[in-house]
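Only one protein chain is missing from this complex, and each of the others stays in its spot.
Entry: chain A
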Amino acid sequence: MDLKEKLTASFLAFENQVDTDTYVHDVRNEAIKIFEEKGFPTKKEEAWKYTSLNSVLKEDYSVFPKKENAIEYNDVKKYFIHDIDTFNVVFIDGKYSSHLSQTTHDGLDVCLMSSALTKPKYRLIIENYFNKAATKDSLPSLNTAFSSEGAYIHIPKNKLVQKPIQIIYFSTGNEAATMLQPRNLIVVDENSHVQIIERHQSLTDNPVLTNSVTEIFTNKRAIVDYYKIQNDNQSATLIDNTFIKQKQESVASVHTFAFGGKLVRNNLNFYQTGERIESTLKGVTIIGDKQHVDHNTLVHHIEPNCESHQDYKGIFGENSTGVFNGKIIVEKEAQKTNAFQANNNILISDKATINTKPQLEIFADDVKCSHGCTIGQLDESAMFYMRSRGIPEKEAKALLMYAFSNNVLSSVKIPEIKQRITKIIANKLGVNIGFDL
């Protein structure tokens, strides 16, 4: 039985096991039908032209977590941003870990999707927001069909949330191969501000396939800063589907730091449904070996006077491959749109590949849209310059690559995250120099 058959066959058993209200039940049923019809995406589809899931899908995944596994905090502390006070919503093999989490209902809700989907007090929010931003594509639909657990965050209006919220998914490799389908819902009401960090981390070499969906709603003048740290081990695959629906004057930014995993696909979608919205999409990708990272972005400008800013940097070594596919749609009504997109890449190996493709669909006539992509090598004259000052080759390379990524890092607002990323980059590049001076 292939994975698709296994999933569709499991659906009924899954639906029986979760108690649910009719709204969610209907949404799930509709979603499984879409997945049945469409199946897993193949390279024949334009959006998946450069990313094949074949090698990932052939594993015999266990599709439901069977039992809970305990992890000692000290063993996984390094995956937390632990030097600042945060709320934590942590899952182990798809199950909530109360032991590692710090949730709250005090003035805001930082809790579990399983509660939100089942308890009456959340019904209104669920009916208003659940699956309202996610697309009807096959992978988000698959996630919707099986959605039962994840982080649920609701920030009521006029609230500046002081503590960042970390959402971490661990997998223990208890099963020979595990498929996880986390589902996050984040609703930020008027004038509120929240910072969120998301990470998926496998703790063994057993294959893990994560098909994650995160829906984020920023209401009027809300501000959301979202950081994705993707530095998983070589047997983990992540398909991240993130949908952000913004209302007027809201500001949302997503920084994606992609340092690894076997295969990572980021589907990042912004929908601007109001005026004077700002959206920022930034990313640093540094990979090697046979790693594959694919950034597929969409910014949909629907209303006038909005801005979007995309800046993705990629450094590709060894046999790694990268994809950047950035789509900007400017609707006819969306006059005075200011959309910027840049994708710069450095190939540090002859065998590394990058496919980069900007896609602009502009139907309004009074807009400012610019895009540019570059692919290059490390600047040899800069290398000689640095080495002639006593900086060894490896360190000089690292410094240049760090400098190359610095535009993206400089807009990270939480210093501890910046430090952590800087450290990961230094490790990744095999140097022991502090970049942040």
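Criterion: contacts are C-beta pairs under 8 Å (C-beta built on N, C-alpha and C of every residue); 3 or more make two chains touch, one makes a residue touch a chain; residues count from 1.
Here is the rule we go by: contacts and distances are computed from a predicted model.
Per its UniProt entry, the chain excluded from the display bears the name "Fe-S cluster assembly ATPase SufC", taken from "Thioesterase domain-containing protein", "ABC transporter permease subunit", "RNA polymerase sigma-70 factor (ECF subfamily)" or "Fe-S cluster assembly ATPase SufC". Residue-wise, the contact with the chain that is not shown comes from A:Phe404, picked out of A:Tyr152, A:Tyr169, A:Phe324 or A:Phe404. In the full complex, chain A touches the hidden chain at residues 379-382, 384-393, 395-396, 399-400, 402-407, 433, 435, 437.
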